[in-house]
Each structure stands twice: as C-alpha cells, then as structure tokens.
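Single-structure report; data block below.
One protein chain is absent from this view; the other protein chains keep their places.
Moving on, here comes chain A:
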C-alpha cells in the first residue's frame, strides 16, 4: 500500500462491493454507468443487486416494456404495487421474484405470475395488505416452484393452490389458524422439500398432518418446537422411504434416535440439537451402518459433535 497510488477505480473488487452495497437503489444505478469495471462488478454482485428496488408504479411509458432486460431476479420491496403496474414487463426469463414489505393488488399479483411463467422461486414476505384477493382465481399453474412464505401470506395460500410446489419454506409463523395450510398441502403431491423456520405454533398439535400426499426428500426444522406426541412421528412415517436429507437446527426432536432409525434412505444428516442427549454411541453407529452413507455422515456427525451435551464412551 505504501507509496502506491490508490484510486476508487483501482480498489479491490471486494471493497468496491463493500462501498456500493451501502448505496441506495438510484445511486447504485448511477454507479453502474460510471465505468465498465463498475458496471461489471455491480451486475455480478448479488449483494448489490439485492439492494435494487423496482418501482413499478413509476414506470409510466409503455415503450419501456420491451426494454426490460432479461434479468432473472427481481425484488420488490417497500412498494405499493397498484393495478396499473405494467405487469407485462415481467419476462418469461424471470426465475426468482421476491416481494416484501409491499401492499399489492390481487389482480396485479396474478398478472405478474402469468407473465413470469418460468418462475422457480417465489418469496412473499411481509405483505402488508393484499387487496381484492378474490380476483386471484386465475393464477397460473406454476410448476416446480420454490415457495417462501411468512405469516402475512400463509392465510392466502388458497390463491396459490394450483401451483405445483417443489419446495416450501414457512418462516416466522405464529397464527393458530392452520386450515389454509392443511388445505394447501392436501393438493401438493410433488412437494419434495419442507423447511419450517421459526414456527411458533405447534403444527403437529392435532392429527391434521398425520397423513400427507407428498413424499419429502428433504426436511429442515429450525427454531421450531416439536411436541412430544404421536402426530409428529405419524407425519414422519409418510417419508420413511423417501427422505434423504434431514436437518435439525436449534430444535428438539422427541425420540430422535428411534425416529432416525426408521429412515431407509437417509444419507445426509445435519443437526444442532438444543438439549437432546445422545448417550449411546454404539446405537448411533448401527444406525449409520444400516441407513447412511457412512463417510459423509461420520464427517458431519463429528463436525456437530460439540453440540452434543453429554456423551457416554463406548
């Protein structure tokens, strides 16, 4: 550094990202026009691109629609998305759409989804208010969708009932009303991945999820309380054959050991248990032998070892 001439342009890429990621959406756009190097850095940094906000109600000229670039990620935040938003500008190239902290019209959301027919990731977080939700009947049948929802949208799950969801992530959910979720899951036969993150209510309180129509390959339970009753085990029994990956992070699974033994094809286990005591290593070793790809599991097992509170030697 000493004696070397430093310039904003010649700073290392990571530091330019550090600076530009602190700019507002409009300042990021200005920076992207400064030089080719800046433009390249900005276009290739998801950390910066995530800061970009699309202001639909402000794009008024229909001429613009043709010019929407083939970007595959869009994030709309803190927006009021009105019925007049030029939803036609949603391209079929769009694969990831995030709408958060927004107030949105139902008809507008349905149009957006019709245009972005190849959507693979849909994240709806902190939707303040969904107006005219009755007009959402015409939603397209999106296939292979990865859906990420929080409490603000779970109540409206019915509008997405025609979509074929591959992966469902529910976060920050504490409403006790579970009928919508139950109805939604009933139609999902292709669901392969379920992530439950910070769910405050007890999903397995009654028997409503004892029998499900999908076979999970991946299940992740994070910061979520699992009751010590039969219903959770019954839910799991649907996936004894199919489950390949099980992640339990800061959550406790009752009868963890017994539960684990039932899975026939599990080859990835990732866990960080709150309080569960594993006191019998030989049994665990047997489980590994029986059901798991040993090398992989052993590695993960020992990586997670410090989280096991008590451990009895062989």
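The definition used in the following text is that a contact is a pair of C-beta atoms (placed from the backbone, for glycine too) under 8 Å apart; a residue touches a chain by one contact, two chains touch by 3 or more; residues count from 1.
In this text, contacts and distances are computed from a predicted model.
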| item | value |
| --- | --- |
| UniProt protein name of the chain not shown, from "WD repeat-containing protein 48 homolog", "Skp1-related protein", "DNA replication complex GINS protein PSF2" or "Exosome component 7" | "Skp1-related protein" |
| Hidden partner chain, residues of chain A it touches | 1-3, 6-9, 11-12, 14-15, 18-27, 29-36, 38-39, 52-55, 58-60, 64, 67-69, 89 |
